[in-house]
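Submitted below is the structure of interest, expressed as structure tokens.
Missing here: one protein chain of the complex. Every other protein chain is in place.
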Amino acid sequence: MAETLSSGTKVWQYRSRNKQLLSWFIWLIGTALFMYCWQRVSESTTWFFVWDAPRIAADIGSRMIPPRWSYINELWVPLWDTLNIATIGTMMAIVMAVPVAFLAARNTTPSTKFVRPIALLIIVSSRSINSLIWSLLLVSIIGPGVVAGIVAISLRSIGFVAKLLYEAIEEIDKTQVEAVTASGANSLQILIYGIVPQILPAFAGISVFRWDINIRESTVLGLVGAGGIGLQLNASLNVLAWPQVTLILILILMAVIFSEWISAKVRHAII
Amino acid sequence: MLEIKQLVKKYHTGDLAINGVDLKVEKGQVMALIGPSGAGKSTLIRCVNRLENPTSGEIWLNGENIVKMRSGKLRRARRNMGMIFQEYALVERLTVMENVLSGRLGYVGFWRSFLRKFPQSDINAAFGLLEKVGLDTMVNKRADELSGGQRQRVGIARALIQKPDILLVDEPTASLDPKTSRQIMRLITELCEENQLTAIINIHDVALAQMYAERIVGLREGSIVYDGPPDDLKPDVLTEIYGKEDWTAVRKRKPKKKKSIEEDPTTKEHMEEMQ
Partner (left out) sequence: MTNIPANPSDPGVSGQQTSTFPANWSPPPFIKNPLLRWGLLLGLILYLFLSIGSLDVNWHRIYVGLDRGAKFVYGFMNPNFAGRWTDISEGMIESLVMTVTSTAIGIAISIPIGFGAARNLAPLPVYLFCRGIIALSRSFQEIIVAILFVAIFGFGPLAGVLTLSFATIGFLSKLLAEDIESIDKSQAEAVQATGSAWWQWLNYGIQPQVMPRLIGLSLYRLDINFRESAVVGLVGAGGIGATLNTAFDRYEYDTAAAILILIIGIVMLSEYISGYIRAGVQ
């Protein structure tokens, strides 16, 4: 981007003319896209409600406080259910995700042409669908209850865990694996001595991380009938029992803080 | 032109980095600052442009006390001081040209600098300096694509484009190989001579300091223990600065038993190999 003009002065531009034009063009398209999208959102909005929003918010806020503390006796079992959905669901997901991860990693997959794409497809499908939608599907098939929630959480988590895990497997230090291979080990031994020790910290971190996220997700699965404290939330919202809703939200907050604390502790201990 | 009076720098931890330093540097003088690690050399230089804040004392540059300055005045004072850093400190993801032009940030408004529309005079200066340091073919290369010596030269150009009154150079050769170190030191001293620049060069290689500086100041544990010409840097002075060491030792060789060429088969093979 340094040109010499006819007068002999050297000129410098930050971007060449073409790049500058391209940059402006992209911004133009982006802005136009945004305006179009905003237009559509706006058309589908009842603006009257929006202007009324502060008043409604204040109204709801006043109804939410104080929380109905006595309701807490009905929440212990659902809270326990929520914990189980998250924990058992995560455990099942881990068990299924580990083989998928090894099949998806370029350096451990048996075939890059056939097996790897299938593993990647499994991963994308699993993580594209939110756990709530999985719950919808499962409640529709096997009926409402905690089991639907557990299966939904595990199906969603397979994709997450397997993706991060296979990325960790692909980033291992090859020389360590070479050293083990050079001593005459067979494939399984190479796996156990050369690869697994390198990914164990990442594996533990990913598992705890996903468990933490799953606690959050498990709290709302009950909205579609898949067990846990979400059932109570749904029930309370249906009858507009705002003080109960507040209590449930407080409990959810406590659960989230608890799981984050554990997650941080474990990941700290691993490093 | 630069006068440092009773400078003291004490850290929160209680470490006394600079212990009452008095120093005067004349215009156009190239001064080398030597001393062991932790003597306070870096701290002293960084206090001059207030990258570190002195605990007490005064620093007078061109009749103004830098220690007491606040934001606006400080920025104007800083643009008069060009700093060259030990680990080059270039903005890695920007190009060579942008890094050199960033030296003019103190002179150019925000919008111009944001849009990279610097005045033509600055651009001319940038091209001139890049040619001078030998990097005119690398104007649009990203800084992280350059070698150590090349990066240091960009750093020099960046400092000089400020048209400063004084150069503060912090260990310019620490990460460079011997040949590049000499090239860089030569470049710095030549540029100083051309532009009548004052320079304080913080350097740990005593030999380089002696070769290129006209005045040497030795620092030890925050105080000046030597101030004089490079030739007077005798071993006892060095001991005072650095501590006890055999400054004149030469590598001792094991005495060899003389063998004739015919008796020693290894040398014959070796000679044949070398043909």
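Every chain is named by a letter (A and B) in the order it is written, and numbering of its residues begins at 1.
In this text, a contact is a pair of C-beta atoms (placed from the backbone, for glycine too) under 8 Å apart; a residue touches a chain by one contact, two chains touch by 3 or more.
Everything numeric in this text was worked out from a predicted model, so none of it was measured.
One chain is not depicted; across the entire complex it touches A, B. The chain not shown here is touched by just one of B:Glu26, B:Glu64 or B:Glu87, and that residue is B:Glu87.
Contact with the chain not shown here comes from a single listed residue; of A:Leu75, A:Val98, A:Ile118 or A:Leu132, that residue is A:Leu132. The chain not shown here is touched by just one of A:Ala57, A:Val95, A:Val196 or A:Ala264, and that residue is A:Ala57.
Take chain B: the residues that touch the chain left off the picture are 49, 51, 75-81, 83, 85, 87, 89-94, 98, 102-107, 110, 113-114, 155, 158, 162. Against the chain not displayed here, chain A makes contact via residues 33-34, 36-38, 40-42, 44-46, 49-50, 53, 56-57, 60, 80-81, 83-84, 87-88, 124-125, 127-130, 132-133, 136-137, 140-143, 145-147, 150, 216-217, 219-220, 223-224, 233, 237, 249, 252-253, 256.
FYI, only the chains that are shown with their structure count from here on.
Centroids of chain A and chain B (each the mean of its C-alpha atoms) stand 50 Å apart.
Of all residues in chain B, only 97-98, 115-117, 120, 123-124, 126-127, 139-140 touch chain A in the complex they form.
The touching residues of chain A, counted against chain B in their complex, run 1-2, 9-14.
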